[in-house]
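What you see is the complex with one protein chain gone and the rest in place.
Letters A, B and C name the chains as they come in the text, with residue numbers starting at 1 for each one.
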Amino acid sequence: MLEATTLNNEKLYRDPVHDLIILDRDCPHDRVILSAIDTVEVQRLRRIKQLGMANQAYQGAEHSRFSHSIGVLHLARRIIARLERMCPVDPEEKLAAMLAALLHDVGHGPFSHVIEKFFREDHERWTEHILLDPGTEINRVLVAHSADLPARVAAVIRGESRPGWLSLAISSQLDADRFDYLLRDAHMTGTKYGVFDLERLLLLLRVTPDGSKIYIAAKGLLPIEKYLQSRYQMYRQVYFHKTVTSAESMLMAVLDRAADMAAQGAVPSVAPGTPLAKLLTRQPLDIREFLSLDDAVLLSAMNLWQECNDPILSDLSFRLLNRRLFKALEIASTEDEDLIFGTRVVSAREFLESKGLDFRYYLRFSKSSDTPYRPYSSRGNASTIWIESQQSPGTLVDVSDVSPTIRAFTESPYTIHRAFFPAEHQGVSIREAMTSLLVG
Amino acid sequence: MLEATTLNNEKLYRDPVHDLIILDRDCPHDRVILSAIDTVEVQRLRRIKQLGMANQAYQGAEHSRFSHSIGVLHLARRIIARLERMCPVDPEEKLAAMLAALLHDVGHGPFSHVIEKFFREDHERWTEHILLDPGTEINRVLVAHSADLPARVAAVIRGESRPGWLSLAISSQLDADRFDYLLRDAHMTGTKYGVFDLERLLLLLRVTPDGSKIYIAAKGLLPIEKYLQSRYQMYRQVYFHKTVTSAESMLMAVLDRAADMAAQGAVPSVAPGTPLAKLLTRQPLDIREFLSLDDAVLLSAMNLWQECNDPILSDLSFRLLNRRLFKALEIASTEDEDLIFGTRVVSAREFLESKGLDFRYYLRFSKSSDTPYRPYSSRGNASTIWIESQQSPGTLVDVSDVSPTIRAFTESPYTIHRAFFPAEHQGVSIREAMTSLLVG
Amino acid sequence: MLEATTLNNEKLYRDPVHDLIILDRDCPHDRVILSAIDTVEVQRLRRIKQLGMANQAYQGAEHSRFSHSIGVLHLARRIIARLERMCPVDPEEKLAAMLAALLHDVGHGPFSHVIEKFFREDHERWTEHILLDPGTEINRVLVAHSADLPARVAAVIRGESRPGWLSLAISSQLDADRFDYLLRDAHMTGTKYGVFDLERLLLLLRVTPDGSKIYIAAKGLLPIEKYLQSRYQMYRQVYFHKTVTSAESMLMAVLDRAADMAAQGAVPSVAPGTPLAKLLTRQPLDIREFLSLDDAVLLSAMNLWQECNDPILSDLSFRLLNRRLFKALEIASTEDEDLIFGTRVVSAREFLESKGLDFRYYLRFSKSSDTPYRPYSSRGNASTIWIESQQSPGTLVDVSDVSPTIRAFTESPYTIHRAFFPAEHQGVSIREAMTSLLVG
Partner (left out) sequence: MLEATTLNNEKLYRDPVHDLIILDRDCPHDRVILSAIDTVEVQRLRRIKQLGMANQAYQGAEHSRFSHSIGVLHLARRIIARLERMCPVDPEEKLAAMLAALLHDVGHGPFSHVIEKFFREDHERWTEHILLDPGTEINRVLVAHSADLPARVAAVIRGESRPGWLSLAISSQLDADRFDYLLRDAHMTGTKYGVFDLERLLLLLRVTPDGSKIYIAAKGLLPIEKYLQSRYQMYRQVYFHKTVTSAESMLMAVLDRAADMAAQGAVPSVAPGTPLAKLLTRQPLDIREFLSLDDAVLLSAMNLWQECNDPILSDLSFRLLNRRLFKALEIASTEDEDLIFGTRVVSAREFLESKGLDFRYYLRFSKSSDTPYRPYSSRGNASTIWIESQQSPGTLVDVSDVSPTIRAFTESPYTIHRAFFPAEHQGVSIREAMTSLLVG
């Protein structure tokens, strides 16, 4: 009696932030996106936490990069649908941009930013390798649609879309990526600090006729202020939380110890030639090897290392897995130079050694910094927020020129220097001694 | 100028469902709870997902048993604070009950219920072992407070608290456990199906003067109906979702294959004598070995198995890790007996073998069943919801006696029989053939 | 530098339920809708509460019919945008349907349903008058677009759209009206009982090829069950709340007293010939007079009546304004016939008279009833929920045929009979005596 309807052919993703995200199997471009989602490279992101170690401070922060990637895809699609009314784009370029939104994080390694630092290689470079290498599923899926699609997606990610605003919609100060992670991280951690007026902001986004800049309509000043306030709060409350940075510093210490052991011979429970062994000996990994790394690989390695004979590797792994975290100590930033090279650090090292602790692993430093907004940056368009002038309609100004509130952010960049060390060791408290040595 | 204040001594857990959860380091009982949270046995729950494979259907469902356990502690504390006004309890028994709330899940293995089935052992038994074994940290923390605390916590979990209502507050039809998981799973999956009126329900909980029963005040009928409706929806929409059950059946197939190989000799990448090796050869694990198992151990084993020489183990691991899930096929429940032993299954097996697929791993069955509410159960108080009669104040009746809506649930238990098999194999579609063989 | 953009020409309504509701001044049909919103007839709905007296039980329930009307417009637009892909409609008929959604409540009088009962006239009849009368602003706005638009809007509201599904989208068991009020009333009262899965339901709505029926895709069974469960809860918890029905019965008593006085001569503070005077003497009101009535007119009349010489009118007005509400007493429904005509009521009346209370105003009855779902009703399509059969794709079945949960609703229609009377009078408690007289 009823005719078949195309409406049955929608694929739904239920998202805790955006509710239903819908792709239509009857739309050829959506089919490409769906095939991309189903590749091993994107599915792997289910096994990498979005916020690395942040669940040590906010137990709800367990969400994966997969959820985030689907969210960025969704927001990029909404932004593009809106802005193309002002500056039309080629449908194929639009597809490349939506794929760029989905795929911008496929190059992330386990625990994201920590491994990135250990690798000394940006995840963006891995993302590009993975897209362009003919051996990956994602490459095959993209090529099946069009031979140059991998290169075009990579170009969008590098900021070289045509027109330029498509790249900006994916990565800039006002992009689908930031919009998604602020809302998602707020929802998952249970803090209320990341909430801003997404709907109004989306509505007030504009693009210049030449397609080179995304800006905000004049009446968008307050929503932008709110957005930057939210971002500022999330950085200070979540991303730079002392517990989170402490856990990250410990993961780095674990990796350093394992790498030092690898350089000397072998690491317990790590078979030579495996991707983890190569990672630790800083040998180049091929793409297949890189992609085999996920959070579970490191977690289960530490699980085994807990029981190994090396007292340092065992102790550090045990501490990190069981949340016996290093004490985080904030250090006045002006003293930083002095600290790193100066007498205080020497004394602290000597103290730790006197307690039988190798300072290379048991005294770590970090520097977290963020400027919620940085005007006229040398990094160009992607790091400036333009707004139409209220006084001179038709001209664009830097948002910090018209908002004292935002200017306050630009004038006080936020940097925290921290030292990390065990609060106690084998039942002996070393917290006070270290604190007095390091901050006087 | 300011005096030191005790208010600075609170430990906060930010929870996405309950907002702030507060423990007071100046309160001796809270200090015991805080020490219990910090044990390796509880911290391990951070590495076990609350919903096992449910993130395959709802990408947000990444939350851990740790978050849930803290939530249950919080709700148990609220319920007890309320009900002890009606039926006072010994403070030490109260502490035991709150610890029981926190610790009721420490015996869960990786991917919770799947491993439980593979082990053929309840997680409750492991929980009791872990509490009572003098080798565990949690045992030492509890004993440090009082020698019989481990046994008393175990008694509460077994349903033997004195008075009885403390056990019911932790585990019954109206307990802190269910209250927390419905709200949490709803928040994390992004469905709205699990929301009910927690605040009103908490307020309307009552306990009989002899402490043997928890019941609901007469005016609580509508909130109870809402609660059971929500539970019904969560079971059908999330816990019994076809994608979730398919992924679970595949995990079971992977484990069965690995176990069969282990029985024959060895499993690739699993060193003999390791906990995983023992698990697969069904040797008894000691507590330390059991506790070393978490989601990451299985995930990284499958990560290696993907590359191994056994085509079945490799194929199944690859499928599961990369979400090439078996097709789930609903089977009319009346045909079930016939199916399992009958000619249809024989034909389906023959078909799969003809395609080179070993039916032991490539044809799986499951039965999900739930009665949202079951009256006058033989399992006693814990499975009956009592409500004060509107007509005869002072007497309790089974809630299904006064609610046609709830009676409808009891009369239609919900059971889904499903078969699972690959939709395609090596590029060949086998979905239709199997479907027609199995359901005609 | 920047070109003028059409994107600046959007009118936003910020809605607490649907977030931003957007109309585009550059779209001719949206301009008609915007003009309709700005008419005096629609603006008047800002001065009529959506839930009448419900704020006596739920203090948050202060929202107006205006907010609701904008919400219904928004949802109707979304439903139509979806369904017209399956069954195309003429753009002008679509406009008529959206206007019908916006305007379906313009015929409501103050405190909505109470006045309707007092008038003994449906608000739908007034709505039609207002649309068709050339003296109204809304008529002029519609005619300015097209001469027959008022008649076409009225036809949609009467259920006579072509195709028929447009009327069903506005008024049926699954319509924009119910969808909006359940969510809005839940948000405003702060109960969680009205929440359902709007997004999924919208996605699963379907229309038959002949355009005569709206139905739900087979996989929509659970969302529909949830929706009907929510509706059931809202009726019982909010709309039929005893405090709400008590306040409504008192408003009716106030009006009855004022009308009885008007029939005898005059009502204090009501100038003869005013709309209120006509209302009370049950003279026909013209449209202009009807539209001058809003909540404030009745509230300020009662404000004056509090101080008047008639002890009954003064007492009742004082009680209602200051929430000295009548006691609501639930009466077993089987006794109802007996009660209304029988000896119990006679005794109760005699008792009240003995205390100096005129039973005509101080003893009131109400009957609230709802069947959350009624299958195969004689009222036709609008009151049946059709769902595509899982077993026989392509055929439609009544949803209660496939859901035991929904069948439970249909089998137990929900009717509450209540009596209302003062709990005390001039310092004397009369509650117990009346209770024992009326329910024994």
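Everything below uses one rule, namely that contacts are C-beta pairs under 8 Å (C-beta built on N, C-alpha and C of every residue); 3 or more make two chains touch, one makes a residue touch a chain.
Since the structure is predicted, the reported quantities are computational estimates derived from the model, not experimental observations.
Visitor: In the full complex, which of B:Glu160, B:Glu199, B:Glu307 or B:Glu330 touches the chain missing from this view?
Guide: Here the residue in touch with the unshown chain is B:Glu199.
Visitor: Looking at A:Ser67, A:Thr191, A:Ser314 or A:Ser368, which makes contact with the chain not pictured?
Guide: Result: among the candidates, A:Thr191 touches the missing chain.
Visitor: One chain is left out of this view; which of A:Thr39, A:Gln233 or A:Ser317 touches it in the full complex?
Guide: Residue touching the absent chain, from the options given: A:Gln233.
Visitor: Can you list, in ascending order, the chain C residues touching the missing chain?
Guide: 13-17, 19, 38, 40, 43-44, 46-47, 49, 55, 58-60, 62-64, 66-67, 70, 187-191, 292, 294-297, 299-300, 303, 307, 321-323
Visitor: Using the touch rule from the top, list residues of chain B that touch the missing partner.
Guide: 1-3, 5-8, 10, 12, 19-20, 22, 82, 85-86, 199-200, 203, 206, 208-209, 217, 388, 393-396
Visitor: Hey, which chain A residues sit against the chain that's not shown?
Guide: Residues 191-193, 195-197, 222, 225-226, 229, 232-233, 236-237, 404-405, 407-409, 411-412 of chain A touch the chain absent from view.
Going forward, only the chains that are shown with their structure count from here on.
Visitor: Measuring from the mean C-alpha position of chain B to the mean C-alpha position of chain C, what distance in angstrom results?
Guide: Here chain B and chain C have centroids separated by 43 Å.
Visitor: How big is the gap, in whole Å, between where the Cα atoms of chain A centre and where those of chain C centre?
Guide: Here chain A and chain C have centroids separated by 50 Å.
Visitor: At least two other chains touched by the same residue of chain B: list those residues.
Guide: Each of 191 in chain B touches at least two other chains.
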